[in-house]
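Moving on, here comes subunit A:
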Amino acid sequence: MKLIESITMLIIILPIILPLTFSVMMLFFWKSVKIQRALNLLATLFSLICSLIIFVEVNNSGIISLQVGGWQAPFGISIVADLLSSIMVIITAVIGLTTALFSIGSIDESRERYLYYPLLQFLLMGINGAFLTGDIFNLYVWFEVMLISSFVLLSLGGRRAQLEGAIKYVTLNLLSSAIFLAAVGILYGLAGTLNMADVSRKIPFIENQELVNVVAVLFLIAFGVKAAIFPLFFWLPASYHTPPAAVSAIFAGLLTKVGVYAIIRFFTTVFIYNSDFIKDILLVSAALTMLTGVLGAAAQNNFRKILSFHIISQIGYMILGVALFSPLAIAGAIFYIIHHIIVKTNLFFISGYVKKLKGSYNLKELGGVYKFYPMLGLLFLIPALSLAGIPPLSGFWAKFVLIKAGLELKEFLVVGIALLVGLLTLFSMTKIWNEVFWKDDPQNSENVTDITYKSLTSGKKFMMILPIIILAFITIVIGFYAEPFFNIANESAMQLLDSSNYINSVLGLK
Partner candidate 1 sequence: MSFIELSASISVSLIGLSILIIFIRLVIGPSIEDRIVALDLLSANAIAFIAVYSIQSMTTTFLDVGVILALLTFLGTVAFASYLERSTRK
Partner candidate 2 sequence: MIEIISGVLLLLGSLFILLSAIGILKMPDLFTRMSATTKASTLGIGLVLIGTAFYWEDIGIAARAVSIIVFLLLTAPVAAHIIGRAAYFDKVNLWEKTHIDELKGKYDEDSHFLA
Partner candidate 3 sequence: MNQLLLNILLAIAWVLLIGNVEFETFVEGLIVGYIILWISKSALGGSTYFKKIPLTISFILYFIKELIVANLKVAFDIITPKDYMKPGIIAVPLDARTDLEIVLLANLLTLTPGTLSLDVSSDRKTLYVHALYVKDADSFRREIKDGLEKRLLEVLR
Partner candidate 4 sequence: MELFLPVLVGLLYAAGVYMILRRSFVKVILGLIFLGHAANLLIFTIGRLTKAAPPFVPSGTNILTEPYADPLPQALILTAIVIGFGVQAFAIVLFKRAYQTVGTDDLDKMKSTDEID
């Protein structure tokens, strides 16, 4: 009986421990790529199951918290799953699973032999840790786990572009870590505690509230770099187009969203969001993030570079949700995150598939895909149009909610920008569509595929197309069946805005 209880308690830490356990197992089998593939797949499957159970638990019985080592909060480290966390963990698992599949189909064996799969699991471990922890310093640790795995995944293979991209990625992210660490230190110096719930409780008693604002700004900058908001995003376009598509895809889907998650978490649970200063920063940043991102995309002629800049642009929408800070806006931001992760990952997968097919990411060199692979074209249109906010796909509802929230709060300018950016996004997506799918292949109008594609087994091809189908299907489901998704987003927004439940659950009050 006790064991069962323990396992139910254990469930919320499993998204962190499972990937680690499987990574270690893979390290023991590091000579056998096949075993690693299987273990990796198994790990992601288990993680998905766990995350679903966590979600059901949280949805049924409220916020769950685990005091690691039995040291009561705020003295030990708390692992906490509220709705937002559990949603994020589920999406992480979905993306993990699809990336695992896509990797089997697309990653070259040399990378696999150099421990690609354990790295993937380490990355997921860090991401899940960041979503689940209730401790500020522990968040820093998970950020670092996530970062270092992403550093390695980014540079794995050692091609020139990878290395050049990685240098910027690494340096700027380390800079953000340094700011993060400083902020953690200052916050401890002010509040004398690291537990998010406890900090939230103690902040009102700090003598100098203006100093709290200083820390809040520093956290915002640190997370802003990770989230790639304006003007802190430079590392992203410099690097995201350099690694293999599977890596780009999981980065594109998950990494920046951890930054967004942290911003949401800090400005709902930890800090009390009552400063016009912070709001102004967020609003201006949201607008400029949307704009500069989409304009950056408009300037590009490379499939993945366009997609990379669009990540930034889309992050702007999520930040807009946080900046507006009404329940609807936060719900919109959460809905946006869910939608965007699914869609963006898929677009990167598709870019990878096209690359395998045609041997290039450059729009000028590509063409003729739709003619011979209409299914792939259709599969591209689903996420692409969703990203552009075409109804009734998921992206439309995401934008709709935010625009509605913005108009409710009479933030007309930023709503106007959001709408304009939506149009420009559509422009970019049609540009890809025109150049890659519609246009004839500039080299040859016959069905010419790259040598690598010809050499792929049908199993590998299937492994590449399957995750694309899965994610496209999810996009459609979210679009056509948006009500439950929106309701959950709404509920998590409510939970975030009333942090007393969180605090009580973590600190064991009441």
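As a working rule, a contact is a pair of C-beta atoms (placed from the backbone, for glycine too) under 8 Å apart; a residue touches a chain by one contact, two chains touch by 3 or more; residues count from 1.
How these were chosen: all candidates are chains of the complex that A comes from, given by their letters.
These numbers were taken from a predicted model, which means no experiment stands behind them.
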Ask   = Hey, among 1, 2, 3 or 4, which one's touching subunit A in this complex?
value = 4
Interfacial residue positions of subunit A with respect to candidate 4 in the complex = 137, 140-141, 144, 147-148, 151-152, 155, 158, 160-161, 163-168, 170-171, 174-175, 177-178, 181-182, 184-186, 188-189, 194, 237-239, 241-242, 299-302, 305, 362
